[in-house]
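Some chains omitted; the rest stay in position.
Think of it as A and B in the order they're written, each chain with its own count starting at 1.
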Amino acid sequence: MAQPTTKIARHTTEAIYVRGANLVDELIGKLTFTEMMYFQLMGARPTPAQVKVLDAVLVTLMEHGITPSAIVSRLIYDSCPEGVQAAVAAGLLGVGSTFIGTMEGCAKNLEEILAGPDAEHAARDGEAARARAIAQRVRAAKQPIPGFGHPHHKPDDPRSPRLIAVAEEAGVPGRHIRALRLLAKEVDAAWGRHLTINATGAVAALLGEIGIPQEVMRGVAVVSRAAGLVGHIREEQVEPSARHIWNTVSEQVPYSGK
Amino acid sequence: MAQPTTKIARHTTEAIYVRGANLVDELIGKLTFTEMMYFQLMGARPTPAQVKVLDAVLVTLMEHGITPSAIVSRLIYDSCPEGVQAAVAAGLLGVGSTFIGTMEGCAKNLEEILAGPDAEHAARDGEAARARAIAQRVRAAKQPIPGFGHPHHKPDDPRSPRLIAVAEEAGVPGRHIRALRLLAKEVDAAWGRHLTINATGAVAALLGEIGIPQEVMRGVAVVSRAAGLVGHIREEQVEPSARHIWNTVSEQVPYSGK
């Protein structure tokens, strides 16, 4: 096995370098967090369009109210107030397949639609055919299709058109958004009714547009949610809810054994 | 016990509100991640100076090479590739007292220096006296003083003057930076030699300047490190190191039992 190496960072007595750039002279005070995150992750400086899109995604995913991960962070903070990092980490463990996995599932479908080796003209026809095949395959299996549908926001998730508009105004290539629209059309046909493109579907397309590989998309959600959870921990410090949550849940999941 | 409430987010069928702002109309595409994080955490929109300072802090803390938390995230990713969030969470559990606790310790000392109820003129004298008292107290106890000294970067940690310069150029109030400088002077006197203000010391002052409470400062580090760890997980996906790390450590921590 060849010795693995890292291309991320190195340091000398005088200086720290990240992705080949001098942290002090070239990055601190010059890059925003979002620019730095893209640089760290992708090894290349982002374009202004890529920054705009990544910011929009990070802003969208940060906060959703009293979600399971927020409840978890609040309870762990109360149990272990000396460990803010543990409270965040516990909440992040909820960024699993149930909620965020749909983003990855949608991204895989978009990649399948875009993956044809056809020439340009034929490609467009091929994309539509592949979108149709995916929609019909998932529908026939009586499975939910990732990136579509929402329990609360009907008829449409308001975040999705906004996210797509931000990306198009920023000037992204548009391939993944095109694939998402093709898929949406075929989903409505296969289901025989309108299913909204939900936020995870739109986020999958946007992250695809800026080159984030599907395998690490969940990491983007994790970073954004980490910031959201820190907000909940701060609120817990000021207005504690954990004991009330504990009492409430104890009453609401009563004992029914012998 | 009064029922606790949340002031962070709410949603209706049509809209999502975070901190009272309409997510779709007012935040997505309009705020950067850093602006949104400040808004989420503090409940108020940041000034441009506050954004500049928070970005500088987040950029500084993101990445430090093959650190313990990066090693941890790489190993957990290899053991559980289906759970990027678990790999990040495991690494974040290393953001504990050993490395990041010094930021909080320094922030507490700065608060003590600034906490005097004196009038403006007297306050300045009081600040110097309190800085001296802290330095002498810690030195007498033969303890390290949080926020000062660095094992590699000598004579000075290059990040600290840069961070302070960014904050001053941005136009922060300057109280915490003043307290840090007073403390630095007294530390050198008490130790009888020059100790550098290290990055955690400068970060403590900068976060104080933008109003981040000491109790939640660690959360800011956690968010930044989360982004750094996602970069390591991505590199692990492309150029795996975990098995080599395992083999190396097994050899380097040999069995010495009976």
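Here is the rule we use: a contact is a pair of C-beta atoms (placed from the backbone, for glycine too) under 8 Å apart; a residue touches a chain by one contact, two chains touch by 3 or more.
Keep in mind the model is a prediction, meaning the values are calculated, not measured.
Visitor: Counting all identical protein chains, and not just the 2 shown, how many does the complete complex contain?
Guide: Number of sequence copies in the full complex, not just those placed: 4.
The definition used in the following text is that only the chains that are shown with their structure count from here on.
Visitor: If I superpose chain A onto chain B using their CA atoms, what angle of rotation comes out, to the nearest 5 degrees?
Guide: Best-fit rotation on C-alpha atoms: 180 degrees.
Visitor: Taking the mean of the CA coordinates per chain, how far is chain A from chain B in Å?
Guide: Centres of chain A and chain B (C-alpha means) sit 24 Å apart.
Visitor: Under the touch definition given earlier, write down the residues of chain B that touch chain A in their complex.
Guide: Answer in residue numbers: 1, 3-11, 13-16, 18, 23-25, 27-29, 31-34, 36-37, 40-41, 52, 54-56, 58-60, 62-66, 82-86, 88-90, 92-97, 100, 152-154, 158-159, 162-163, 165-166, 169, 213, 215-216, 218-220, 222-224, 226-228, 230-235, 237, 239-241, 243-244.
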